[in-house]
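Every protein chain except one is present and positioned as in the full complex.
Chain nomenclature is as follows: A and B, assigned in order of appearance, with residue numbering initiated at 1 for each chain independently.
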Amino acid sequence: MDEYYAQIFHTIDVGLVMLDKDLRVQQWSRWMEQHSSIPFHKIIGRPLFDFFPELDHPRFLMNFKMVVKFGNSCFLSQKLNKYLFPFKPAGAFAGEFEYMQQSCAMFPLRDEKNALKYICISVNDVTETVACETRLVEMNVRDGLTGIYNRKFLEAKLTEELDRSKRYGRAFSVIMIDIDHFKKVNDSYGHSFGDTVLKSTASMLQSGLRTTDFLTRYGGEEFCCLLPETECSSAVIVAERMRANAEALALTHGGNPVNISISLGVAGATAADTPSALIVRADEALYTAKKSGRNKVVASQGRAA
Amino acid sequence: MTRKILLVDDSPVARKILRKCIPEDGCFEIFEASDGLDGLKKFEEINPDITFMDLTMPVMDGMEALGEIKKRNKDALVIIQTADTQIKSVFMAMELGAFMVLKKPISKDSIKAVLKEADGALQTER
Partner (left out) sequence: MSVFSMDIGTAQEVILTGEEIDIFQEVMNIAFGQASADLAEILDAFVVLNVPEVRMLDESALPDLIREGAGPGALSIIEQSYWGKLSGKTVLFFPASAREGLARLFGEFSREDALACAEKEIFLEAGNFIAGGCIARLANCLDDLVTYTAPRSAEILERNADKKTSPTLRRIAAVKIPFSIDKHGVSGLLILTASHESIPWLKTSLKRFMEQYG
C-alpha cells in the first residue's frame, strides 16, 4: 500500500510538506518542487527556514506549536494569511497577484504507537477562487456606471467608520455632493451626455481623495464621501477643492464647452450621531448650499465638535 | 504516629481518587472538605498535618483558602493540586506559602512521593 500512498502524495494537486519537530523537511511533494523550484534532494533534511526565512514569524510558530503540543490540526486561511509559501502565481489570474493565494492546513502525523512523529502542511492554490470572489465582491459594492462604491456599501461602511471613530475618539466627517442643475444637463444634451457628466464628476472627486477615504454614489446625481480621521474644518477644505475642480472640469458636447458646478454639505461626526443623523446633517447643509445659490460648500452648524 | 490529612476539593471524585492514592497502612487519618470555606473551617477544627487543596472551587477558591490558612498558621503544610500549571498560578501559590504545587492527574506513585517529602519536612520542623 505504501507505494500507492507515495504516488498519491506526489500526484495530488495539493502541495504537501512533512516536517519533523525541529522544523526540518522530511518530505517535499512534487507539487512543492514545481512551484518553489526547490528540488527534493536540495531541501530534504534541511531546516525549512533556511529556504523560507519569512515563515519564521510568530503566527507560523504559534500554529506549529499548537500542532506539536496538542496534536491538533490548524487551518491557515487565505483570508487571514494570503499565502504561506511565497510562490509565483500560475494560471489565468496570475497577473492580479504578486504571490499565489493559498489556503493551508497543518496537522500531526503519528507513528504506530500514536506518538506524534511528523507535522504535515498541505498547500492549496486558491488564487483563482480569490480572484473570482474579489470580482464578485467588487460587483456587489460598486456602482456600474461610475465604478465608485454604491449606496449599499456606503450604508455598511458608514456604520463601521462611525463606530470606529466613537470607539477611539477620532474625528470623522462626511461630505454630501450634488451636481447642480443636472436635470437640465440631461434634458439639453441627452442622457448619454448625462452619464458622461456623472463619470467625469466621479473620477474628478475620487482623484482628490486619500486611499482611506470612500467615495460613493448616493443616488442619481448625488454622491457621498466618507473621510475617516478628518475634522469637519479639514473636510470643508477638501470640499472646497472639489467644488473648484468641478468648476474647472473641461467638458465638451459636440465641440462646445459645457460648464457644470456642484454643491456640497459637510458634517463632522459627534458622539451623539447615529449613521442616519450624520447623513441628515450633511444633507441639510447641502440643501442650504443649494438654497443659497449653488456652487457652494456649507458645513453643518449642528452639534459638530 | 498517625498523620492527619485534610482533602479540600469540590469534586467528590477528586477526593475519592486522592483517598485511593493515600496508602492504607494506618499511618493516615483522612478528613474531607468540599470547598475553600469548608476547608478553612475543618482546618481550624482538626489542625491537620497535611492539607491537599484544589484551586478552582465555589464559595472560596483554593488560592484564597491557602492564604487564609497561612494567616492562621504560617507553618501549615498545604499542597496545591491543579491541572492548570500556568506559571502565574504556580508562582502565586508558592508566593502564598504552598509547600508544593502538585500536577493533576495524580497517581499512587506521585502521592507516595509527595507524602514522603511532606513527612521529611514535618520531621525537621519538630
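Operating definition for what follows: a contact is a pair of C-beta atoms (placed from the backbone, for glycine too) under 8 Å apart; a residue touches a chain by one contact, two chains touch by 3 or more.
Keep in mind that this is a model prediction, so the values were computed, not measured.
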item: Partner chains on view for the chain not depicted; value: A, B
item: Residue among A:Thr11, A:Gln34, A:Ser77 or A:Asn140 touching the omitted chain; value: A:Ser77
item: Options B:Cys21, B:Ile46 or B:Val59, residue touching the unrepresented chain; value: B:Cys21
item: Contact footprint on subunit A, counting only the chain that is left out; value: 57-59, 62, 65-66, 69-77, 79-80, 105, 110, 114, 156, 160
item: On subunit B, residues whose C-beta touches the chain left out of the figure; value: 11-14, 16-17, 20-21, 56, 82-88, 104-105, 107-108
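By definition in this document, only the chains that are shown with their structure count from here on.
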item: Whole-Å gap between the CA centroids of subunit A and subunit B; value: 57
